[in-house]
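For this depiction, one protein chain was excluded, whereas all remaining protein chains were kept in their positions.
This part shows chain A:
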Amino acid sequence: MTEMRINGVRIEDTFAEAFPMTYTRLVITADTPAWVDAATSSLTGFATSVIGCGCEAAVERLLTAEETPDSRPGAAVMIFGMSTGDLAKLVVNRVGQCIMTSPGSACYAGLLEGTKRIPLGGGLRYFADGHQISKKFGDRRFWRLPVMDGEFVCEDSVAVAKGIGGGNFLILAASHRLCLAAAEAAVAAIRPLPGIILPFPGGVVRSGSKVGSKYKALIASTNTRFCPTLRAVEPETLLTPDVEAVLELVLDGTDEAAIRTGMRAGIAAATAGGTAAGVLAITAGNYGGKLGPHHFHLREVMA
C-alpha cells in the first residue's frame, strides 16, 4: 500500500487489535450536575484497565433532565468487563459504594436489552434491612432504599451486551507539549460520540504496555518500542529521532462501527494541525493479530 499522510502526518500501515468484552450502561442522576459529576467520578474511578482494575469505565455522555427517568441532570456511564460474572460483581459493588453513598443520587439501567441481566438494586436492597420498597412500573422494577437524606432509588437490574475493548491509536509528536495538545484535540472529538468511552485519565494513556516482562511476576511491562528515552538502547524501537513523546488513546465501544467512528474522529482531530503542529505520525498497538479478533487498520479507518 502506498504511503498515507494527512496534513503531512504519516499514517502507519498497521492496525489496532481489540478484544471482545462485556459491557453495561448505567444512568446516574442527582440534584445538580455537580453532584452527578461527584457520583460518576467515584463510580468510574480506578477503572482504566481490566488488567489492574477489573473493569474499564467512563462517562459516555452527560444527560439533560429531559433525558433521564426522574427528570434530573444525569450521565450515562459505560462499564466494560471481561465476562458477565466479573461485571455482575464489580457493578453492584461500585454502585453500592459510589452511587448509593453519593447525596441525592439515583441509579437506572441505561441498557434495557442484552444477552443477560445483572443485579443493581436487586443486590443492594438488603442494605435497607427490611425497609426496602419495590415499585414495578411497566416492565421495569425499581427499589426504594431508605437512606439518611431520603431514599436511594435504584433500578432492579441492568442488561449486559457484547462490546469491544482496546481500540487504540498512538500519536507520535515532536514534543510532549505538542503531543498532549494533539491528544486533547482527539479526546474532544471522540467524547461526544455515542457508544464509546475513553477509560484512561483525561482519555489519554502515557504508559502503553507490551505483553510480558523480564520479571516473571509481571504479565505486562512498559512498551519499550515506543519509549523515546530508550530509543538509543532499544533495538526494536519504532521511533524516529525526531519523536520526543508518544501518547495513546484507548477506546472501548459497543461494536466495531462505534470504535471505527471514534478512531476516525480522533485521528482526524489529532492530525488537523498537521506536521506544523508537531504531530509526526499516527500508529496503533497490536499483538501481531494473534490475540484479538477485531483489527482496525488505520489506513482503512482513515480512507
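Annotations for the structure displayed:
Definition applied: contacts are C-beta pairs under 8 Å (C-beta built on N, C-alpha and C of every residue); 3 or more make two chains touch, one makes a residue touch a chain; residues count from 1.
In this text, contacts and distances are computed from a predicted model.
In the listed set "Formylmethanofuran dehydrogenase subunit C", "Protein LplB", "ABC-2 type transporter transmembrane domain-containing protein" or "DNA ligase-associated DEXH box helicase", the entry agreeing with the UniProt name of the missing subunit chain is "Formylmethanofuran dehydrogenase subunit C".
Of the candidate positions A:R144, A:R191 or A:H294, contact with the hidden chain is made by A:R144. Shown as candidates are A:V9, A:I28 or A:A106; the residue that touches the absent chain is A:A106. Interface note for the absent chain: among A:G54, A:P69, A:G278 or A:G292, the touching residue is A:P69. Among A:V153, A:V204, A:A281 or A:V301, only A:V153 touches the chain left out of the display. For chain A, the list of residues touching the undisplayed chain reads 69-72, 106, 131, 133-138, 142, 144, 150-151, 153.
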